[in-house]
Structure formats: structure tokens, C-alpha cells
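Each chain you see keeps its place in the complex, though not every chain is here.
Going by the order they are written in, the chains are A and B; count residues from 1 in each one.
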């Protein structure tokens, strides 16, 4: 019996909203969006945490320019405060070296991190998700009781198809979806906005490519 | 010192399970402590003691048995099976510490002793696990 599964929701108990930034495909700006959202909320004086669950391509620490900090060990681990954000990432443990983990191991590592991290009171915990709907996505759905999803996509048809698949899984499981954000818009028209018209999900707008 | 977080998970689980199974008394809880995670046993026991006082679970501290679980690894490429203890190169202190927090980063710091692959399974002895909870309704 895995004791860690029973402590996770207690560890997340004093977090008001948990937002997973996802979207199926890689390279569409999930990490960029997650970091921007966390920084914005922190600037509005919210207490914010950022959890990078992209074990294969962790990038939040690069985007936030985090260096020379590490979690403190105190009846668990306390995420360091960086730019006003409580930050946790596998890179604290892999030291930026390659960590070729299979899905079951990624799942196990996520469970461990969720079980030992003491976020304490937060208004928002932003989760930077890896591409795909594999172990990390399934575990976030399974383990983080009150999670909501924010989906990112781009004008590319492939990206939109992958996002729609993830959306349909979330729908079926009745996981709240805050909305879909179209990133890297180049042309005037917004294919994502149009494609979403029939899907009854809030379209949050587009961000230009720059 | 993050042993406290793991000890807490043990006690919370014993309480949840005994409630779910409607156990009025728990005789014995067996906890496996996987070698790979290098848990500090004294700290872990001390933490358990404190958690028992805090949560007052339906089990006495002396009936929580800790068993060290040998860590056995198996390579997915060449099939080689080896013991963590027999890894030829001793890990550096910071590597051990990282594995202490997240045992999976063993794949960053360790390699199959036969073929050098990082693609191995942890067959047993990974971390903290409840082997059994025995009690009566």
C-alpha cells in the first residue's frame, strides 16, 4: 500500500486554486504561459506556487532564470521563493543532468514530490505540464483533487488536433477547463478561435508570435 | 528531515485504512523502508513517535514494525539484476541526497553494472511502503 497517496491532498489543502497549464503538444508555449501567469499573479500580490512537471524537458527554471537556490528540508521540503514565487522542479534533484525516466518512474517521482512538498498557504499553484496525456497528466487528474486546466494551442492544425483530444478527455472526466489560449498567432485570422466555436469552451484570446 | 513528511503519510494511511475497513484495533503495521532512499532510521522513528502523538491512530507505536528492504535493480536492456549495495562506484553525497528526496533520479546518477544503461527497473527497495495492516473489526 502506497502511503504517499493519502497525504497528497493534505499537502495541497491550503491552496485555493490549482491550475495545470497543458495542451497536448510540445513547444506551443505551455511553460512560457505558466511562468507568465505565475509572475503576473505574484505581481498582483497573490501567493503563488509554480510546479514544473515536465521531467523530460524542464524549462520553468530556465525561463525564470533560477540559479543557485534549492528547497529547504524541514519536515518535508519547502520550495524556495524566487521572484515572489514558490518554485519546485525535478531539476533541483537531477541537477540539470539528463534523467531518462520511463512513465511509471515519472509517475512515482511526481507522487513523491507531491507527498513531501510543503506549499503551505497559496492562492494559486500553477503546474507547468509536459506535452502529451501520459502519466503526468493522468496523475494530475487522479491525484490533485481540485485541479483546473488551462489549455494552450497554436494556429497549427496539428497542435489544435492534439489539444482537442485532450479537451475531450477532460470533458469526459468533468475536469474544469478554464479555457483555451491561442499562442504564437502570426496571421490575422484565429483558427483556434473559430475551431473552438463549436466546442463550448471559453476562448481566452490570442498572443502574437514575437 | 523530510522523513517527517513520509512518517506522517504512514500514520494518515493507517487511520484511513482502519476507518475504511472498520477496524477498532490495529495489532500490527509493517512498513518497508527501501534501501535506495537512505532513510535516516532514527529520525524516521522519532518522527513516527511524534505523529502517533499528534494523530492518535488506533495502533501503538511499538506495533509499527520497520523492515529494511534490500534494493534490487534490473536492467531493461541486458537483463542484469544487481543489488544497490554492490554498485561499484560509491555515489557522491549530493547524488545520494537527491536520491533520498526523489529515488527516481537514480536514473540520473546510476547505471547498469553490466551494460551501462540508465534504463533499469527498481524491482524492490525503492522507498517507504506499507506492507500490511493487521487488525480486528
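As a working rule, contacts are C-beta pairs under 8 Å (C-beta built on N, C-alpha and C of every residue); 3 or more make two chains touch, one makes a residue touch a chain.
Predicted model only: the values in this text are computed from it and were never measured.
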item	value
Whole-file subunit formula (labels as shown)	A x2, B x2
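Note that in this section only the chains that are shown with their structure count from here on.
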item	value
Rounded Å distance, subunit A centre to subunit B centre (Cα mean)	28
In the complex, subunit B residues that touch subunit A	1-2, 4-6, 8-10, 12-13, 16-17, 47, 94, 98-99, 101-105, 107-109, 118-119, 122, 126-131, 133
Partner subunit B, residues of subunit A touching it in the complex	1-4, 6-7, 10-11, 73-77, 90, 93-95, 97-102, 105-106, 108-109, 112-113, 115-116, 118
